[in-house]
Structure formats: C-alpha cells, structure tokens
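Missing here is one protein chain; the remaining ones are kept as they sit in the complex.
Note that the chains are named A, B and C in the order they appear, and that numbering of residues resets to 1 at the start of each chain.
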Amino acid sequence: MISDRHTISEVRVRYAETDQMGIVYHTHYLVWCEVGRTDYIRALGTTYAEIEREGIVLAVADVRIRYVAPARYDDRIRIRTWLERVQSRAVTFGYELTRANGEDGARIATATIKLIALDASGSPCLLPASLVRRFHEDTPAPHH
Amino acid sequence: MISDRHTISEVRVRYAETDQMGIVYHTHYLVWCEVGRTDYIRALGTTYAEIEREGIVLAVADVRIRYVAPARYDDRIRIRTWLERVQSRAVTFGYELTRANGEDGARIATATIKLIALDASGSPCLLPASLVRRFHEDTPAPHH
Amino acid sequence: MISDRHTISEVRVRYAETDQMGIVYHTHYLVWCEVGRTDYIRALGTTYAEIEREGIVLAVADVRIRYVAPARYDDRIRIRTWLERVQSRAVTFGYELTRANGEDGARIATATIKLIALDASGSPCLLPASLVRRFHEDTPAPHH
Partner (left out) sequence: MISDRHTISEVRVRYAETDQMGIVYHTHYLVWCEVGRTDYIRALGTTYAEIEREGIVLAVADVRIRYVAPARYDDRIRIRTWLERVQSRAVTFGYELTRANGEDGARIATATIKLIALDASGSPCLLPASLVRRFHEDTPAPHH
C-alpha cells in the first residue's frame, strides 16, 4: 500500500454467484475486486470507461487471491481497494473483502491484481500521464 | 424448423455453472445454446468469428427457454441446433438439450433464440448474403 | 401484472458482463432480473434465503426475454419487478429493465420468468402458504 487512501464498495451476493458447495464460486470474488477498482478510479475523478475511450486498456496481468472465509448468497460484501504499486506501464491494486451483514465483519479474502497498459494494437505502453498524476495526487474518499 | 438439418454439440457441465440448488444456474443453458449455434455455423462452412470480421454482428434479440429437467455437475449435455426461421434481417435458431450420460437421454430444455444483424454502427441491417445462401443450401452434418 | 405493486432495483454494469460486441452478453440481463426478484421478495417482508431454509426452492421453469437496446459497461440499469401470475405451484415475475444514466431512461429489455416450487426431493410442491399470503396481501414499496 503506497498510502492509506482507499475506497469502500459494496455488493450483495447474487444467487448466480453461488455453486453447489453452497458458497460463492471462487472466481466471482475477483469480479467484485473489479467493482472495487472501478469505484477507486471513479473516486480519482475519472472513469475506467473514459480511459478506454482515450485508447488505452488496462489488462489483467497477474492475480493473487487468498480465500479466508466463504461468502454466501445474499451476504453483503464490503470491498476495500487501494493502490499497491504504480509502475511506468503497470499498476497493482490491493483488495480486502469483508462480510458486512450487521455486526459481522469477517474477512473473506485478500487479493492483489496487477494490470498493464496496452495501446490500441495490444502492445504494452505507458500508463496515461493524467491517470498517473491522479494516482499520485488525488485522495479517494470512502464511498459507495 | 425449416428442414431436418441440425448439428449435435456436446459440453460437460462445469462446477462453475452450478448454483447452491445443486443444479446448473438457469442462464448457463443459454451459453450452451451459443456453443451449439457456433457449431451450426461452422458446419455450414464458415464461422461466426469470420462473420464478425466482415463487419456484421448477430445480436440476441429474443430468447424463449423452457426448463424440463435439471443438468448437474459433470453431466454430459448434448445440444441439438437447427434453423427455425430465416428473415431478411434476423435468424432464429432452435435448440434441444438432452443429458447424454450413458443411457440417460433425458430432455433438459428446449429453446429458441432470435438474432438480428447489426452493422458497425449498431443499426439493423441485412444478413450477409453469403450466410443466407449457406442457410438455404448447405447441410450441416451432425458432429461434435 | 396482477396489480401495480412493483419494486425498483438498480445495478451498475460490470466489465465482466460485457462481451466483445462491446455490449452486455445477453444472459446477464437475466441475472439482473434475479436481483430484482430477490428485492421484490425482500420487500414482502421475507427473503428468498429464508424460503430455502424452510426446505423449498423456486426453480426457473420458463424464461422469455426481449432485448430492445443494449446495456453497456458502467451503465446504471434500473430493474422494475412485479408479480405477473401466482399459481398453486408456480409464480411468474415480470421485469422491465431501463437505462438510468442521468436523463437516459431508455428501455433495455422486458422479461417474464416462471419459477416452480420444488421440495427437498426435487419434486414439484405447493408454494409456501406464507409466501402466497404475502403475494396477495403485501405491497412492495419501490426501493433500491
């Protein structure tokens, strides 16, 4: 974590996200991280959609996720998202997922996801300067 | 059905496709229909990927599906796909899904999915003439 | 529609829900309908999770959906859910999906989904009496 800036997002678990183990299938936690990342970028004053319109995509290059406790149908899940590392052509976000049903704040999972910037031809490129500036200057306020 | 031409595809149910009811979540049967449709078009001697490269997309406009019996993890599912109707700007496929575990050929679901042709700007357009010709002339052979 | 009672839910489109056509893949609209249905039942004063804990599941038996306009990444989608029909062993919900980006209230899709009650052995059974009573008496208030 490069500072204590972070955003808080929240999702409610969909039936579609459960599997026959009676808990959420493991890949969906990563989709919730995407929700957190989208909110983090929005809190910086731009949007990921806007970044794409300018011709840059951020493609997932590396994922690490540890599952601590299961999420279940209809649970409220809180996603804390922060910047873990900014490089010239890549950015790594950190995530902590917790249950947010009433008093229950159990930790569900922690993850890091590294994204690399690609230009229209699919080649690695520099992160947009305006985005890097926002990474270094702006302060996301917790929201949801 | 405009003729007895059809293709047979097969998928094996993934754990990711189940839900906490212990059966496959209902939307995944429609993804299997997509597998059947892709195979049907391939059996005509072209591919859906090729159609898109020529600048036309076939977007889903209408879906009707009836669920008869549940599919379960690790089941083999057989997808029979046929042409239900060809219009100037749309094509409707029919599907029958059956279980294909050993002797078990229980019917799982039947569906019809209508797709409309859209050009690069997203406006409705004529189906590609070459595709319409294939719809009317070629004979998909069962395969999988 | 058996009355003007309905609930309003809202989702924001996830990147995971888009496909290479640049719009939302067609099955995800049905997951949003599930979000609407969950909220409708919650507005009646119970939850679908509670119904399952009592030993009854509501399995999807029939789906009809018409797609009118595409949903795109980061769009806000409003889901209006109402009761279309209540039978002894089945219930049919109606749905209208609209875009809710600022002034844009374009209709995205309309759907009906029929669910049948199944007991622990997977056999069709009567809808729980307490649920039927709620269907006939309570008045969901729009919420989200």
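In the analysis below, a residue touches a chain if its C-beta (ideal position, glycine included) is under 8 Å from a C-beta of that chain, and two chains touch if they have at least 3 such contacts.
What you see is a predicted model, and the numbers here were worked out from it, not measured in a lab.
Contact with the undisplayed chain is limited, among A:I65, A:A90, A:A106 or A:C125, to A:I65.
Contact between chain B and the absent chain runs through residues 12, 14-16, 31, 34-35, 38, 47-49, 73-74. Against the chain not displayed here, chain C makes contact via residues 15-16, 18-23, 25, 27, 73. The chain not displayed touches chain A at residues 20-21, 23, 26-28, 30-31, 52, 57, 59-67, 70, 122.
Keep this in mind: only the chains that are shown with their structure count from here on.
Chain A and chain C, compared by their mean Cα positions, are separated by 27 Å.
Computed centre separation for the pair chain B/chain C is 25 angstrom, with centres defined by C-alpha atoms. Taken residue by residue, chain B touches two or more other chains at 20-21, 23, 27, whereas all remaining positions touch fewer.
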